[in-house]
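One protein chain is absent from this view; the other protein chains keep their places.
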Amino acid sequence: MKNLLHICRFEWKNLWRNNTLIILLLVFFGAGIYGIYFGKFEIQKQEDRMATVQEYERQQFDSLLTWVSLDTSIKANQINFRRAVSPTGEGRSKHFTYYVLHHTPPLAGLCLGQRDLFPVYYGLNVTDLARQMNIGELANPMKLLTGNFDLSYVIIFLLPLLIVALFYDLYAKEKEGGTLTLLQSQSVKLSTVLMGKGLLRLLIVLGSATGLLLLGFLLQGISLGQNAGIFFQSLGLIYTYCLFWTAVMAGIIALRKSSATSAIYGLGIWLLLTMISPALLNLFVSAKTPLPNRTDSVHELRTLSGKVWGSPRSFVYDQFYPKYPEYDKGDSINFNQWYYASFTLFDDKANSLNQEYESQVAKRNQLLKKWQWLAPAAMVHENFSSISKTDRESHIRFVKRIHEFHDDLKNTYYPKIFDDENFNKTELMELQAKLEE
Amino acid sequence: MLRLIIKKEIQSALRDTRIQFAGTFLILLMLVSVLVGRQGQKQIQKERAEAQATMYDKWVNQGAKHPHSAAHYGQFAFKPKPVLSFLDLGLDNYTGVSVFLEAHKQNEVLYSAAQEGNGMTRFGELTAALVLQVLLPLLIIFLTFNIFSREREEGTLKLIHGQGISMRKLLMGKVWGTYALVLLIFIPVICLAYFLLDQASAGFDPHVGVKFMGLLASYSLYLLIFVLLSVIISAFSKSSSFSLLSLLGLWIAACIILPKATTNLADKVYPTPSQYEFRKTIAEKVENGIDGHNPSDARLADLKKQVLDEYNVSKTEDLPVNWRGIAMQAGEEYTDQVYDHEFSKVENIFKKQNRVSEWAGFINPYLAIRNLSMAFSGTDFHHHVAFVKAAENYRRAFVKKMNKDMEVNDKPGTEDYRVDKEMWESIESFSYEAPDIGKIISVQWRSVTALVFWLVALFTLASIYAPKISRL
Partner (left out) sequence: MLEAKNLSKRYGDFVAVDDLNLQVNPGDIYCLLGANGAGKTTTINLFMNFIQPTSGQIKINSLDVTSQAQATKKHLAYIPENLNLYSNLTGLENLQFFAGLGGNLPDKVTGTQLLEAVGLQSDAINKRVAKYSKGMRQKVGIAIAKAKQADNLLLDEPTSGLDPQASNDFAQLLKEMRENNVAILMATHDLFRAKETGTHIGIMKEGVLIHSLKSDEIKLNELEQLYLETMKTENHVAIDH
């Protein structure tokens, strides 16, 4: 142990005086800080969009609250009053569009994950959710393809390169520099000396990784106190990844090849594990299980829509009332009642279809997951996004929340629609409370 | 003399077991990517073609209906999987695959593969493009990093110099020798890929042969550039390790770091508007007029007056045509106009963003080949936009036909007007033809120029500085 410390101490001097280490660390931290900055920039863009949407939503609701108190004896006020109080809206416009936001999880800026692929907010009213969810965010596909230069990218791609660069000549340098024989003539085993030198390099790597993660928290203003849990989770993941690469390099060093050969081996394995193996895996999986065709669900909905419009009454009596007896108003049924009743049917159909698709997609993703160990870089990226809550699962949870929100809306609107009643001011205030913070 | 040098380079490289291993590995990777990728491409295209046929069949057999109901019933457009997409997947996983076409509404092309997959998808699929753009250059680096320094360290450079061979000749000999090896690795597999093309998908793209030649030419240029660059750097490096380090550094910068940084920069310079703003602007402009002073009710009133005047009647019920049909088509056309206006804004922003990486091809040849390769494989942004526009035009055409039919035939007094199969069949199934080679060159000229620029610059550099090699 004392010996290891002794070796580390002198190796540190040795490395520090060599410009290579400084250049490597400068490049690594430079890339890291750029990544942190870029991640923040991307997240800020999403947050700005959400803020705009939210402000618009509040303004709109404030208008409703103004309109509800209008003097309806003045004819000009009547339209706006109806817009505010009628649960089915006025004319062709529906009552109110609520925006549900996928709030930014604290670590999103460090690992953007899949977050850039999905909308971070949906605007929805009480009509069927299925068609309101059929929307994407505007994004240049070129940018999606190139991917994000965020901190997770630096850690997953560049950190292993740093490890390769630091470790590849651990043995070869002694041999090529001629110090090997002198080392071998000492009473300490060569393996101990190499271990000490490796330990120092590992400490440098772990230190840099920790430093960069801390810098990420600091520069993005993420509270460490409130997110200590995910900080340590991420750190644990990064450390595991570092140890994995160190083990790979230890294997290469054990072969005792020349520095050029070791560098080429290191780079080769890096290529294999970060680029080739995930790409191969994707190639096989997408050839084996192509993604399901989702247009079927749109087709089912339009067919259903045609049927409903064809015979609205029979649909309400045969399908809607048995399912939702609380809205059963007997024979008296008006346009809005059957019109809104039809939306529940669309959603039921869409949900069941969607579940089918999701289970197919899940099967495919399960297949990817099963073989993920072949692509450790992708595995770490997936885990990092999962910790940062920016993976596909997080989006699915968000969609689930939207469904709950929509159900909640229905529970408020439908009784009004089926009782043919309007909202009063107190009820509108209650609705306002539903708006997201 | 040149031939001798070339021969010697090829021989010594072929005898190096590491090169043998790496070369075989790359060939195998390309073979796998070509074989499996072609299988995937074929299957996906088959499924899309079937889906297109099924959906058209449903359109034809939707039963007797009012034409406007049919316009609401709508149609689908499926993007044919580009036949060369297995060579370069390009944006294919990030652009949607199908769009629902209905009255009044421009839906988005949805369901991209990236959204459906887990994070793994972001690592891309193995294609020949990945091998040729990223991995083969690395092999070139290994072939060339000590091509000069080894001779210098072993003293053979002086020997060669003593034989009276000009350094320019030596340099070019090494360039062509290495290049011959590179061609040996990539040409056979790529040509094999061409013979394996899925004939069913090739039907969607009559220009596939020319595009393939374009692809082949671009890669040949790109790889030559990389060979030249590596040999030149190796020639002017004092030691093997220095040239290896600088070449690897360049490779990492060019292929790993810069592409992301360039795209991110472009996004910062030309910010993308949000879906919300886009839709809101369209809605507002449809409501208030493109210039903001032509509200929809005023437009409708004008149109009504115009139509009534034309037929010389005083109310719409007296018209010999269906007023609602006319109004709907007018509304449709106005919305289209607004949509086109806004869509072209977004399209231009994306184009500007992409242009940054096209110009950056002059700094980083990797970006130039990436753009060209996607373009020739039919998986670039322009191809996607071409599909979106084709689908939208198709939508407009069939919706217009429905509206026109309603205008002319569903006259006042007609009860429960319906049309049938004959009408549906009169609208042909959606078909899309990819842009031709001329179109591709016209939008990708920057990347083509960038490659040529690199080639000329490097050849010039090599011939000017070659005599200085022996002095080092």
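To keep things simple, chains are lettered A and B as they appear, and every chain counts its residues starting from 1.
Keep this in mind: contacts are C-beta pairs under 8 Å (C-beta built on N, C-alpha and C of every residue); 3 or more make two chains touch, one makes a residue touch a chain.
All figures in this text were calculated on a predicted structure; none of them were measured in a lab.
Shown chains touched by the hidden one, complex as a whole: A. Note on the undisplayed chain: of the listed residues A:73, A:187 or A:426, the one touching it is A:187.
Among A:14, A:69, A:223 or A:334, only A:14 touches the chain that is left out of the view.
Annotation for chain A: contacts to the undisplayed chain at residues 2-3, 6-7, 10, 13-14, 17-18, 177-179, 181-189, 193.
Convention: only the chains that are shown with their structure count from here on.
For this pair, chain A with chain B, the centres built from the Cα atoms lie 26 Å apart. Partner chain B is touched in their complex by these residues of chain A: 31, 34, 38, 41, 45, 49, 52-53, 56, 113-114, 117-119, 121, 123, 134-149, 153, 157, 161, 259-261, 263-264, 267-268, 271, 275-276, 278-284, 286-287, 290-291, 293-295, 298-299, 302, 305-306, 309, 361, 364-365, 368-369, 372, 375, 377-378, 381-382, 385, 391-392.
Partner chain A is touched in their complex by these residues of chain B: 18, 22, 29, 32-33, 36-37, 39-40, 43-44, 47-48, 51, 55, 58, 62, 69, 72-74, 76, 78, 90-91, 93-96, 98, 100, 102, 107-108, 110-127, 130, 134-135, 138, 142, 146, 240-241, 244, 248, 252, 256-257, 259-264, 266-268, 271-278, 280, 346, 349-350, 353-354, 357, 381, 384.
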